[in-house]
Structures are given as structure tokens and as C-alpha cells.
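Note sheet for the following structure.
Complex shown without one protein chain; remaining protein chains in place.
Our next item is chain A:
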């Protein structure tokens, strides 16, 4: 099938399915058609620009594009178009790819079901056994469903605490969060800078890998982008025989974090996890229980740190220089008051306001020590936990960890989410009785890797339920987490499990 035919099929799907995946879909006609045709020619001549030349890639709507609006799913940016392209957009376009539209998301990336959007909730393309709509996961739910529903070749999302991996798990796609600092954040609208990463969603790990290799470059415009020097240092560290031999000539030592076996884990997810481990063992790898004791505090730490940074980052939205202002005067009629109290009040949605308030509180002088500082300490402990179990040393750690004689492993394998996707009605309906905290719990397995800046991938596996007559079986996301910089190994292990039916 030609790239053009493929693209037309994606666009047809974009317009056919009502999953509310796109805030700005790609117009059927446009200059992009010529670019795909040119890519087709290059492919015929055997000289494609890259593995993704002419491919349609959806972009989460918190990544800046010059040609399409960037709303972040927010009322305050509902009509905003960025004057510049994010670095990742430039990289994709230089590789010949075409932006396939801007996907729906939780406002500014804050949410776990892609329901906190000014443009309405995203629907999962899968339904449960009784035909109910399911949560797509969040916050990159639009990108994940666009991939799952055949509306694009692949998609970019952002992952701050699991926002790429959770929707991948809920939609049965592959979602990869690289090590922090590898992919440029220039042009990625900040939610929590110290945690934000650009993630990649695709139907196959190999697609994700192709795109990652294009994006994995130093960018001088992003002050947190890893320098070329550090990149080559990490690379040579990985080429040392002991690390280079993993999976090629020596079997993997696979860690199973015992703290992840929580009571909230649903039987089907636990089953998928066990069968995945059993499968890897069959392949000759060894399984080792490891302890990550700080895990139980990680979620709380995340929900202190991320809102703190968010409250700071979002204070720029005032409708003065850009963005949507409310009609009429905006100062409660008082001459001394701010120009934008009402603008912020009506521009932000409920969850964003909640996190701004949380963050404002935890940074306030009286609460700082008990919340923000404490959470930073927990974050450090989480990092030390990981460093203690990985055989590979953290390439950026100033002082090497004291290894407590614990078992050293190459990679961690655990579930991505504690359950399969909940019904959309249960997480949005007014009578659902679900509190914001219930949504936060979905991030319990994804947050630790975010706090530590580690690479992690979620791949779908299917378990056939003996008790069920459903022929489709249950799809669950299995997460693979590696040491900092071990992104390629993480993807390779993901590929071993991806799409397996047990």
C-alpha cells in the first residue's frame, strides 16, 4: 500500500470514528498531500528520508505547532496558535513525517482518563463486555486512541507521571517514555518541568523505536537536554562488554518489585504479569524479586511535586499577551485588582484549578518544609531504590550508591496500571462517586520511573480468560523499566512481550 493510500485511510478514520481523539484533525486536503506523494516517490526510488518518511504522526495538543492550534485542552488557550514549532515537530518533519493533527488530552496533561478537556472526554476505541464506553487513560488519551483506531501511523504524547504509558495500557498500544533529558522539551508546554518527557505511542515497539532514534538528539534550546558529551559517555558505558552482552549473549536478570504486588491489583492484571514473567523465564531469563521500599510514598510525593511545579508554570496564563480573555472588564470593578482574575477563573478547568491550589499551598512558606521539601526527599529515595537494584550504574549519579548486597538486575517488569480501563461513565458521571484521588491511584506504577527519570515502556499482552467466553481475552499493559540511559534495552524487552497471548 502506498503511503498516500495509507494516509487517506488514516484521515478517513479520523473523520469516521467519534472517539473525540482530535481537537484539530488534519484537513482532508492540504499541502501535506504533496509531501506524502513526494515521500512515496522517494520510497519507490529506494531513498526514503527515514523510516517514517511520509508517515502521519499525531501530536498531543500540548506540543507546539506553528501550522495548527495548540490548545492544551484548555479554555485559556482554546484559540491559541504557537508562533513556533517544538523541536520534536521540526525533527519529525525533517525526517519526512507529516503532523496528523492535534490530539485531545487532559487539560495541560493533568488527568488519568483524558476526561479533563475543554473539548470533551476522549473515548477508548475498545468497549467492555457489556458495550460500555471505557476510559482511554490519560493524559495522552487522544494520541493513544488515534493509534489504536487507525487514525495515524504513530503519535507523540507527553509523560509526566505515566501519561503515555497508562493510555497505552488502556488502549492496547505500545507507549514509551524515554529517559528524562534525551528528547527535547523545547515547545512542549510545561506541566511539571522536572518530570515532563515526550513519549511515543505506536502499534509496535519497532515503530516507537524508529521515532525515538530520530528524536534522541541534543537540543541547545532545552536547558535540560543532555549534552552531546554526556550522551556519548553513556553510550560508551553501555558498550562495555558486561552491559553490551545483555540479551545478546547472556540472559537477562529480570527484577520483580515486590512492593508492586498491591491489594488493589485486579486478578486479570496480576495474571497478565505472572504469565509475562513465566514467558520470559521460558525464554531463558531469570526472575528475581527485588525491593523498592520508597515506592509506597512515591505517589504522594508525585502529587506534591507535580502540582507545585504546575502552579508555578501555569501562572503565565493571564490572557494579557496571548490566550483567551473573558468578555468585559476583568477586575471585579476594583481599580487596584488584577487584570486577569476572571480570565484565569473561567479559562481553567476544575482539575487544573485543584492542582494549582494544591501546588500553591505546598509551596507556601508555612507548608514548604512539610510538603515540597519532604516530597523532594522521597524523590531522592525513589531514585536510590532503583540505583540499588540495577546492575548498571546510573550514569549521572554524582556519588555511586552503596549497594546493600541486594540482587542486581538488568530490567524491571511490572504492570503499567493496577486494573483494566474503567468505564468512562464511572470516572465522569456526576453520580459516579469517584473522587479525584481515585484517578490518582491509576498512576501508582508509572510514577516511580517518572520521579527517577528512568526509561519505561508499556506493551500490551493478552490473557485468555478461562472463566470468560470472550474470545478477545483481556488486554493488559505490562511495563518494562530500565536504568537511566538504558532506553534501547527497555524497548528490546518490551518487544519480547509485545502482543503476546497467554
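Operating definition for what follows: a residue touches a chain if its C-beta (ideal position, glycine included) is under 8 Å from a C-beta of that chain, and two chains touch if they have at least 3 such contacts; residues count from 1.
What we mean here is this: contacts and distances are computed from a predicted model.
Q: Write down which listed name, "LANO_0H15082g1_1", "NADPH-dependent diflavin oxidoreductase 1", "Elongator complex protein 6" or "Glutamyl-tRNA(Gln) amidotransferase subunit B, mitochondrial", is the UniProt protein name of the chain that is not shown.
A: According to UniProt, the chain not displayed is called "Glutamyl-tRNA(Gln) amidotransferase subunit B, mitochondrial".
Q: Touching the absent chain in the whole complex: find that residue among A:187, A:349, A:421 or A:460.
A: A:187
Q: Can you say which of A:339, A:357 or A:397 touches the chain missing from this structure?
A: Considering the complete complex, A:339 is the one touching the chain left out.
Q: Consider the whole complex, including the chain that is not shown, and state which of A:24, A:50 or A:82 touches that chain.
A: A:82
Q: Considering the complete complex, identify which of A:3, A:39, A:57 or A:72 is in touch with the unshown chain.
A: Touches the omitted chain: A:72.
Q: Take the complete complex as the reference. Which residues in chain A touch the chain that isn't displayed?
A: Answer for chain A: residues 63-64, 70, 72, 77, 80, 82-84, 86, 185-190, 192-194, 220-224, 308-309, 311-312, 314-316, 318, 320-322, 329, 335, 338-340, 360, 363-365, 368, 372 touch the chain left out.
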